[in-house]
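Each remark here refers to the structure printed beneath this line.
Coming up: chain A.
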Amino acid sequence: MTALWDYLRDNHAEIQSWAVTTLWLSLLPLLAGLALALPAGWLAARHAWTRDTLLALSGALYTIPSLVLFLVLPELLGTRILSAVNVGVALTIYVFALLVRTITDALTAVPSELLAAATAIGHSNLQRLWAVQLPVATPVIAAGLRVAAVSNVSLISVASIIGVSQLGQLFTLGESTETLTPIVLGLIFFVVLAFLYDGAILALTRVLTPWRKAARP
Partner candidate 1 sequence: MSSDLPGFASLGRWLNDPDNWLGSGGLLAHLREHLAFTVVIVLVAALIAIPAGIWMGHTGKGILLAGGFANALRAVPALGLLILLIVELSPHIHSRTGVGNLLAPGALPYFIPAALVLVILAVPPMLTNTYAGIQAVDPRAADAARGAGMSPLQVALRVEIPCAMPLILAGLRSATLQVIASLTVAAYAPLVGGLGRLIVDGQQNLIDPSLGYPAMLGAGITVAVLALVADGAFALAGRYVISPGVSGRRIRGRGTAAPQQSTLTES
Partner candidate 2 sequence: MIRFNSVTKRYADGGVAVDSLDLVIDSGEITVLVGPSGCGKTTTLRMINRMVEPTSGHILLDGRDVTQIKPTELRRGIGYVIQQAGLFPNYTVLDNIATVPRLLGKTRRAARRQALELLGKVGLDPALAGRYPAQLSGGQQQRVGVARAIAADPPVLLMDEPFSAVDPVVRQQLQRDLLQLQADLHKTIVFVTHDIDEAITLGDRIAVMRNGGRLAQLAAPAELLSRPADTFVAGFVGRDRGYRALGFASAGHLPLHDEAVLRIGEPRGAARDRGQDGWVLVVQDALPLGWLRTTALDDAADDPVTPEMLNLGGTLADESGTLREALDAALSAPSGRGVVVHEDGTFAGTVTASEVLARIESRAAHLREQATR
């Protein structure tokens, strides 16, 4: 324990800058991926053909290994290979691919009687989406978001292999110096970060869906 603490103190400048990169790589792709996946999932839930196309596309995107995306994106985006932007965009793609399926399923699962009732009361399509479909689908979407956030965090460190600096450097550093301390420290950082996201999304879901509390024991 003291070894971890000493290591942290001795290298705090470096670790701090890695942590900043790690934090924004964990947050921005999550938000961007969600922002893109919501309209896409809504579109997919509306027609059979958009559904088939979007789900096939997101399935294929999800199949491509992260390291490969980190490598190819500089070519497509014109960024430098060592730029963290590549990693951010790649992670956004994964969050998007994972959430499109969840959001499509969640919106499709809203009972049709509920939608019919909302329409009958006089909601427009958009009002209906906002007032009925999204709230009812929120718990399922949130569950998908938790999975996306956690696997997103665990993917960040892969970027160390191609030399993009973030907290994953603790692993590569531990390997080259054959010391355990930075490796363990890195594992703790990433796991704690993942659980923080998990807990935060869970808490946010409870705030956003107060009516479910009535059903909870």
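The definition used in the following text is that a residue touches a chain if its C-beta (ideal position, glycine included) is under 8 Å from a C-beta of that chain, and two chains touch if they have at least 3 such contacts; residues count from 1.
If you want to know what made the cut, all candidates are chains of the complex that A comes from, given by their letters.
Since the structure is predicted, the reported quantities are computational estimates derived from the model, not experimental observations.
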Pick the candidate touching chain A in this complex: 1 or 2?
1
Can you list the residues on chain A that touch candidate 1 in the complex?
59-60, 62-68, 71-72, 74-75, 78-81, 98, 105, 147, 150-151, 153-158, 160-163, 168, 170-172, 174-175, 178-180, 183-184, 186-187, 190-191, 194-195, 198
